[in-house]
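Of the protein chains in this complex, one is absent; all others appear in place.
Residue numbering begins at 1 within each chain, and the chains themselves are lettered A and B in the order written.
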Amino acid sequence: MAGSFAFAALGSGADALASTARTRVRYWNLFSGGDGYNMIAMLDAFRGAHPDIAVKDSTLQWGNPFYTKLAMAAAGNRAPDLGVMHIGRVAGFAPGRLLDPWDVGLLAEYGLRESDYSPALWRRGVIGDRLYALPLDVHVQLCFYRKDVLRKAGLLGGDDRIVPVTSVDDWFGVLKEAKKATAKGLQTIGLWINDQNFQWWFFVAFYTQLGGTWFSDDKTEVTFDTDRAVQVLEFLRRHVTEGYADPAMGSVNAEQFVNGAPFAWEGNWSVPVYSGAKLDYGAIPLPPVFGRPATHAESHAFVLPHQADRGGATDEAAHRLAAYVVTHARQWAAGGHIPAHRPTLSTPAYRALTPQNEYVSAMDHQANEPKVWFAGSTGVLAQRIGPIVVSSTVGSAKPGAAARRMRSELGTLLAMRNPMDGETAARAGRAA
Amino acid sequence: MTTAETVLAPARTEPATARAVFRGGQRFQHGGWFVAPFLTLFAVFVIWPLVRGVHLSLTDANITGTGERFIGLDNYREALRDPLMWDALGHSAYFTLLAVPCITVLAFLLAMLAHHVERGQWLWRLCFFMPFLLPSTVAGNLWQWLFNPGTGMVNHVFGLQTPWLTDASYAMPAIVIETLWWTVGFSFLLYLAALQSIPAHLYEAAKLDGAGAWQRTVHITLPMLRTITGLVVALQILASLQVFDQAVVMMDFGPGPENSTRTFVQYTLEEGFTSYRVGYASAISVIFFVIIAAVALARMWLLRNRTEEAAR
């Protein structure tokens, strides 16, 4: 089986597979593992409901190679009919040149409307005044906690959930109690102190809680506030200096949590892992220690890679498929993601999911990266700023110095041209 | 590897004699056909990328392969002022500096051991060489697991709490340890083959002269291994400067703690495929090529000098 497929691919990849008389939609996604399993189940349901549409899905490995390939295909006019991207990367993906806009009327015809979305999330997909990214989900950074450990520490409320935390002092009080109940050889909290992506995501979350901003609206000036940044950096650093996060365990949060460490800050994609390990645990959005709730959020979004002759039955089928998957995303929630389709969130089936029902509020309190070409999941912004956050958290740089470096790096990035279209963030904003 | 001159020297003198032996020129026209298949592949996948790399390095090309503009030497000017590039070069050099002496010395010692133990030589050979048969990524994953601070073998066996892969001062040495385990078998085999090819009569003669084991090692074995040591060191330097696989796998494709393990190859790929800056990535690739070529040429030059010395 595999062999014969392999030889079919010898020609020019999976695209060479023979087409049929039916409308054929080529769909590239980046979901493997549990997400891949859920996506395929949703596609199979779609195939059952629409036998006249043949869906040819290709799963590509997540990460930069995926974007590379999608960009190349779009530029070479060999693009698939439908694709998936992280919404933060859309601004850098030359919308209008490498991406085609969605036909909102057509989506409505297939049962998906702007009103089904949280307004902020919908706006993230809009560049200029056209919709380029159709969000499928929101995936967020969560505070996972072990109920068995917290129960011993007296930190669970009557609803069997963690006691509310609304300030920095609250939070460290909770950690102090939890530490007493933690078994030997385990840290109290895992927060990926050496990981540039996680540290960057946590920074974005707490910086947003403090109401911090990044750039002026016209993207010509850096408005990054070093005082607020220092507050966040000191907060992150304090977990290490007070002995709650063990520098030696920076890379093994999940292992430690499975073994009984009371807390782990992780993406919601860890839900299937911990549920699979049959842990007694819960998960809330990152605690609102600076008052206003906000946690880092990204979204998987459907996009229409640029095709010179986009339109017709294939394009309609692509719209129909995307609308179907977005509106039937209950299955998708099993991967820990929060479905972007709000009506799904209020269904009894979704409300019964644990711990998903505990963090669904994160949908309305998103901390997003700025909407500039260099932002987005594993993009240039995270790559440049993430290590600076790490250097402060692990203690090799003072928070003040790190904040100033972040600010100057942001200035550099603002002056940089997007290699895709040769425009700076400011010029791209004016054009749009 | 050799100098072009030594390779070409016989070719220049050959036609006259060859023609005399094989009567008539028509047979030699086939020569082109013998080399044509290889040269076609070579032209497309080696020469053309080289030419294209130099060309791209003078443009602001992005990953889409369209709309590139000629920008002269701007990329090179930027590269020389790019601290990340110098860091990456430094990391590759640091790795090389740590790895090459370790591998060379250990390979020699292992070869001496395997050569002198009389029993079970196949077993020692198997054990020392086996890691080399693993794919780089498998070896990398394995050691990432062994270096795992809480549950890994290394800390368990030595009773340590060392944050091997998350502390900037341990990360590169950890990668070197992994590389040592994984690749020493190759150099070990080269040394073993060289040891076995030393004529036994040299040792017997020395023995008759009353030389002890230590003296025989110092005065016969080591001098006889000079050539192979030069080869091992050269191969290791070239391979180590190009280190990539194990470093990215052990660091989950990241740049390591505080960017301490981002190697040069990794940086070129990041610039090309993360930042989409194919033009700039090509420029730093060309710089890298020049460095590698300089090392290779330096070795040839040394080798030729030594050969000339020997001839004198």
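Methods note: contacts are C-beta pairs under 8 Å (C-beta built on N, C-alpha and C of every residue); 3 or more make two chains touch, one makes a residue touch a chain.
One rule holds for everything that comes next: contacts and distances are computed from a predicted model.
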Per UniProt, the name of the complex member that is left out, chosen from "Vitamin K-dependent gamma-carboxylase-like protein", "Protein pafC", "Carbohydrate ABC transporter permease" or "Solute-binding protein family 5 domain-containing protein": "Carbohydrate ABC transporter permease"
Residue among B:L73, B:V105, B:L133 or B:L302 that touches the chain left out of view: B:L133
Which residue of B:I71, B:L84, B:M224 or B:I292 touches the chain not shown here: B:I292
Residues of chain B in contact with the chain not shown: 1-2, 4, 7-8, 10-12, 14-15, 18, 21-22, 27-35, 37-39, 41-42, 44-50, 52-53, 56, 61, 65, 110, 113-114, 116-120, 122-131, 133-138, 140-143, 145-146, 150-153, 155-157, 181, 186, 189-190, 192-194, 200, 203-204, 207, 213-214, 216-217, 227-228, 230-231, 235, 242, 244-245, 249, 252, 265, 268-269, 271-273, 278, 281-282, 285, 288-289, 292-293, 296, 303
Where the missing chain touches chain A, by residue: 2-3, 5-6, 9-14, 32-34, 58-63, 65-66, 69, 72, 185-186, 252, 254-255, 258-259, 269-270, 272-273, 277
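Everything that follows uses one rule, which is that only the chains that are shown with their structure count from here on.
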Chain A and chain B, separation of their C-alpha mean positions in angstrom: 39
Interfacial residue positions of chain A with respect to chain B in the complex: 63-65, 68, 71-72, 74-76, 98, 185, 193-197, 247-252, 255-256, 259, 378-380, 383, 387, 390-391, 394, 396, 419-420, 422
Complex contacts: residues of chain B adjacent to chain A: 60, 62-66, 69, 148-151, 161-163, 165-168, 252-255, 257-259, 270, 273-278
